[in-house]
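Structure in structure tokens, see below.
A protein chain is absent from this complex, but the other protein chains hold their places.
Chain lettering (A, B and C) follows the sequence in which the chains are written, and residue indices restart at 1 in each chain.
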Amino acid sequence: MTAKISFASDYVTGAHPQILQRLLETNLEPLPGYGADKYSAAAAAKIRAACSNDALDVFFLMGGTQANAVIIGTLLAPYQGVVAADSGHINVHEAGAVEYTGHKVLPLPQHEGKIEAAALARYLADFYADANHEHMVFPGLVYISHPTEYGTLYSKAELAALSEVCRRYKIPLFLDGARLIYGLASRSADLGLPDIAALCDVFYIGGTKAGTLCGEAVVMRPELTPPGFVTLTKQRGAMLAKGRLLGVQFDALFSDGLYQEIGRHAIAMAELLRQTLREAGCRFLLESPTNQQFIVMPNDKLAELQRHVDVSFWEKVDDAHTAIRLATCWSTRAEDIAALRQYL
Amino acid sequence: MTAKISFASDYVTGAHPQILQRLLETNLEPLPGYGADKYSAAAAAKIRAACSNDALDVFFLMGGTQANAVIIGTLLAPYQGVVAADSGHINVHEAGAVEYTGHKVLPLPQHEGKIEAAALARYLADFYADANHEHMVFPGLVYISHPTEYGTLYSKAELAALSEVCRRYKIPLFLDGARLIYGLASRSADLGLPDIAALCDVFYIGGTKAGTLCGEAVVMRPELTPPGFVTLTKQRGAMLAKGRLLGVQFDALFSDGLYQEIGRHAIAMAELLRQTLREAGCRFLLESPTNQQFIVMPNDKLAELQRHVDVSFWEKVDDAHTAIRLATCWSTRAEDIAALRQYL
Amino acid sequence: MTAKISFASDYVTGAHPQILQRLLETNLEPLPGYGADKYSAAAAAKIRAACSNDALDVFFLMGGTQANAVIIGTLLAPYQGVVAADSGHINVHEAGAVEYTGHKVLPLPQHEGKIEAAALARYLADFYADANHEHMVFPGLVYISHPTEYGTLYSKAELAALSEVCRRYKIPLFLDGARLIYGLASRSADLGLPDIAALCDVFYIGGTKAGTLCGEAVVMRPELTPPGFVTLTKQRGAMLAKGRLLGVQFDALFSDGLYQEIGRHAIAMAELLRQTLREAGCRFLLESPTNQQFIVMPNDKLAELQRHVDVSFWEKVDDAHTAIRLATCWSTRAEDIAALRQYL
Partner (left out) sequence: MTAKISFASDYVTGAHPQILQRLLETNLEPLPGYGADKYSAAAAAKIRAACSNDALDVFFLMGGTQANAVIIGTLLAPYQGVVAADSGHINVHEAGAVEYTGHKVLPLPQHEGKIEAAALARYLADFYADANHEHMVFPGLVYISHPTEYGTLYSKAELAALSEVCRRYKIPLFLDGARLIYGLASRSADLGLPDIAALCDVFYIGGTKAGTLCGEAVVMRPELTPPGFVTLTKQRGAMLAKGRLLGVQFDALFSDGLYQEIGRHAIAMAELLRQTLREAGCRFLLESPTNQQFIVMPNDKLAELQRHVDVSFWEKVDDAHTAIRLATCWSTRAEDIAALRQYL
């Protein structure tokens, strides 16, 4: 029996073969634990270079929700919360991980997954003008995702405007880059890693959705890194004994142009997918320039499609229609898309 | 120098004299601590009687935010959050006390401070229909305030409808009654304490804003009371050594018709206040049938008024206007309102 | 029926009459809420004067467990814990309130309730010498109680030695003064409030056990006070709407020599009690120079005594004997002790 074709997510297959290969090659070397190994150091150095900033702190964590919870939970003072789009992953799909750390998510209205600098500025001005703000949760961090949960991207101008508001109020700007690879590789992108490193105060470069087995690389301005950060990651169950698992994978991901190659491939496949869906007459939920594509289908057609192809439930549109997500990644093949075409 | 007249809140003065008197009379009696005294027991019995239900659990806590945090934090399972109007006190003005207990506030749109049964039902149906709801915070409690933060009231039909939805989904309904006294005494009220005790699963009867020095009486269906509740209140810093302070005050409040009398007086004063404001041509922010009245004033007039009268900032309406709140309580006098009239 | 005589605790009666009187006199004054009233300000000023240090921050909280949890929970960084005697109140009888804030109590062996500077120094030296200390909870605060849970006192030399170790390691020293009044008034005392204010970094002056209805006055070096402290007290349910209740009481307690008078009286009664117990041939658990006295009784004699007198269970000594505590306070009368004599 062949496995069903899957566009369910960008984490349906394992690791890119070059990454697995490096795990194999380094497997027998005795290495210190808890991230003190040489591969973690090498990976951090390569990431700093890719960000054009040698001074940045780089840490490796295991997954996106964990990264969000550790970063937000340790950067906020206890009287502060994190501002986010109401559609932000931390506000909807992380099971209350931020609140579990004792902090509130302060929602702003979203537009295709993004928040606007003007809306943020208005919120902050109103907050400090409120005579009762000492009884309210203070904004202590601004969270954005790029690409957003809808696959959309901030332009350089938009990110610069957000960054300017944040710096005016001395509030760090945090970018969730679980899918950053596809934001960088998209044809619509005008933001590179050095731009992001310059405009944000902390962000992470997703590995899990970019071709590693697990892992996210957190990049932080060193003056932000909380005292005792190593202890804090241990305390929150976020420290791997065999830290090499993350170090070796990110070292491979940032060697020999692999990160760019994976991004390029997945975006090329996403473009083919978009074109295929369009040709099949699909109705798009919105325009996404990255590796996630969202279409609206009649429920009966969807049920038929799902007999052959794995896709992701996105949201109920009305009683007869459902929005679904299709994603590409390093392992997506043109023939999978061709096969999909025949089931549409 | 005379103190300025104050309509700033319903907690600007101390305790009703009959309550203070009882503290004086019982002062020398040696009593067991931590709420095990006979006055706490007597107060609980009187509250059960007022609710027409002898089986209810009654506990005394010190203040409203503390009561909300202890109730919500101990009734929710750790994967659950509390549904509330986005304008709910717990969502806005309690400094993130719910999130500090590790739980999310799940906001629904408010209409004059209230949530609607239909909106709640839709939210719950959508939640359980969502294929990804295991990655989301589960609704585990519904919070309403009555009167609301805007002074408005649920009708019996509205509360019954909310209660019905909650029971259908087996989610307890929690009513924040910090100002319940004014909801019961309002001419618009069609809900009595027995109705509330029957339709809600847990609620509290505010003391602080009803004429005690401090204290809220929590009323709970006994099957809801979490195991170890006494220990939990100690753990959260919510247990008084001299529990008599709460017991004696609530015993006095629920003796000799005092609770009704304070409610009637404050509502009569609120009606006089409303009439006075209307006669002075004030613009009302909304119609409130309880002891809080909200008006919109030009900023310059407000500044002038505040030289003579204490009022509460409510919200910025536009660059030239501000909404303020005026509140009455047991100690409000007709002559204070007459004096206010001349400053308007 | 007369109430049983009670030596069960120092919080069996209400407030000292002079304190109640001031609540009565100020009851009708409209005052701002949340501790912004003039009586809270006056009380803070008098406490600063009593500490001979005008620069100290003073805050009022409602009870001892709450004060411990708010202070420890907001002064510690999240990777730190609080060092305490294993018999310390926070480690035994506060229902895990410190752990509820997310922090560990790091126990040191006690000697009559006290920790020794040498043992503290050894613990700290070992901690930092440990190659694995990044996987351990860092000591971030040292907690002592004075008088201790056993009624014993630190000498000035002992406190100075602890203070010196703490300052060497830059760890704040926190003194739980729930019963500080009796430590100051004891004939054995060689520590005054100014000494304590100079040697400790944060401490509180108990009100509840010193003759107020409730309340503890927290005294803190201002550079320690965490940003957002007002918001943090609200968040943790530790802020009273009618803050006047604490302000007026502490203002009265620190006026007209009342604090000294209450201390003197309770200590005189404790001396009479000790002499009476000794004359009755009681066996003392240990020598306590303050208002708590501990004796060991055969279980059958204790059962008989408790028919007439309320005392406190302290600990099981063996199958046939129990240690009990008897406490004096502002309301203890010589005739109560005389009556006790006859039941022994």
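Note that in this section a contact is a pair of C-beta atoms (placed from the backbone, for glycine too) under 8 Å apart; a residue touches a chain by one contact, two chains touch by 3 or more.
This structure is a prediction, so every number in the text was calculated from the model and none was measured.
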item	value
Hidden partner chain, touching residue among A:Arg48, A:His135 or A:Lys209	A:Lys209
Option touching the unshown chain, where C:Ala121, C:Met136 or C:Ala339 are the choices	C:Met136
Interface residues of chain C (partner: the chain not displayed)	78-79, 81, 92-96, 99-100, 102-105, 107, 126, 129-132, 134-137, 313, 315-316
Footprint left on chain B by the chain that the document does not show	73-74, 77-80, 102, 134-138, 226-228, 230-232, 234-235
Absent-chain interface as seen on chain A, which is shown	3-6, 8-9, 11-15, 17, 20, 23-24, 26-33, 62-66, 69-70, 94-97, 100, 208-209, 213-214, 231-232, 234-242, 244-245, 310, 331
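Following the convention adopted for this analysis, only the chains that are shown with their structure count from here on.
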item	value
Type of chain B:chain C copy interface by residue overlap (half), same or different	same
Chain A and chain B: spacing of chain centres that average the CA atoms, whole Å	42
Whole-Å gap separating chain A and chain C, where each centre is the average of the chain's CA atoms	50
Set of chain C residues in contact with two or more other chains	231-232, 234-235
